[in-house]
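Other chains of the complex are left out, but the ones given are in their true place.
Which chain is which? They are A and B, in the order written, and residues in each are numbered from 1.
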């Protein structure tokens, strides 16, 4: 997590463009700007981006086919807006403003600037039923999470690495 | 939103049938009947319908392949059942009854009448992380939402058009 699913017309983006978008979407959560905006850097491998190219005869907006439209569904687990706001010492409204500024900066050149319309939403899913490679991901801002960030892959972690948190890996 | 995803066997519906279904699904939320049932008309372009035709070897019900089955996942944001009930001056139970009557009327000829089994569910997602073309959609029943309904597209709106509501477009 985050999991981004982009539903687009066929061939809306080239393979290179999809790769560039995926890289920039990942950096919303993991880059220097993420640290500046939200006070955290998620491990890059947490972010999954899936493009679904939908045939024109299977994709409808307002009941009609629409060849200039992108639908984006995002699922968040790793961080809450409230937690990010508390960490950064700002309001939830400010967190959302910064988040959507980052999102718009990434999407605008590929979507609005090319005449695509866009619908975007975020869903949240519970932490306690989230697993990576069979393990409960380490708690936010723990030593273990930081190590996962630096190594950019999952690995077993110890109780010491998560402090008082009891969510130790059991896989 | 609403976002409807229909997972069907390959070639379950012709392109014309998919278009007809998409049109009728959109009218559940936007037509005269919607106004009569629920007291509102969503802008038609709010509704997205995506058909995913799944190969038989990738689609299982009860652990076995099933060529007469449709799975429908719906995400709602624009209205809550509670809000719709309050507006119409009826109970949530009555809202749900009317909603599923409308859904059944649309789906029955294409699904049950053709011998397809169906599983259907609705998820809800938070309003504050929903965007259309970079804008926070106007509040329910605002002047701005009504204008979006009439123009059937998004556009910048003013503070006057949303009354006391502070969710003014910032895009």
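One rule holds in what follows: a residue touches a chain if its C-beta (ideal position, glycine included) is under 8 Å from a C-beta of that chain, and two chains touch if they have at least 3 such contacts.
Quick caveat, the model's predicted, so the values are computed rather than measured.
Enquirer: All chains share one sequence here; work out the copy total for the full complex from the 2 shown.
Expert: If we count all chains in the complex, we get 3 identical copies.
The working rule: only the chains that are shown with their structure count from here on.
Enquirer: In whole angstrom, how far does the Cα centroid of subunit A sit from the Cα centroid of subunit B?
Expert: Whole-Å distance between the two chain centres: 25.
Enquirer: Which residues of subunit A touch subunit B once you look at their complex with the stated criterion?
Expert: Residues 7, 52, 54, 57-65, 69, 71, 73-74, 96-97, 100, 103-104, 108, 112, 117-124 of subunit A touch subunit B in their complex.
Enquirer: Which of the residues in subunit B come into contact with subunit A in the complex?
Expert: Residues 1, 3, 15, 18-19, 22-27, 30, 43-53, 75, 77, 123, 125-126, 128-134, 152-154, 170-171.
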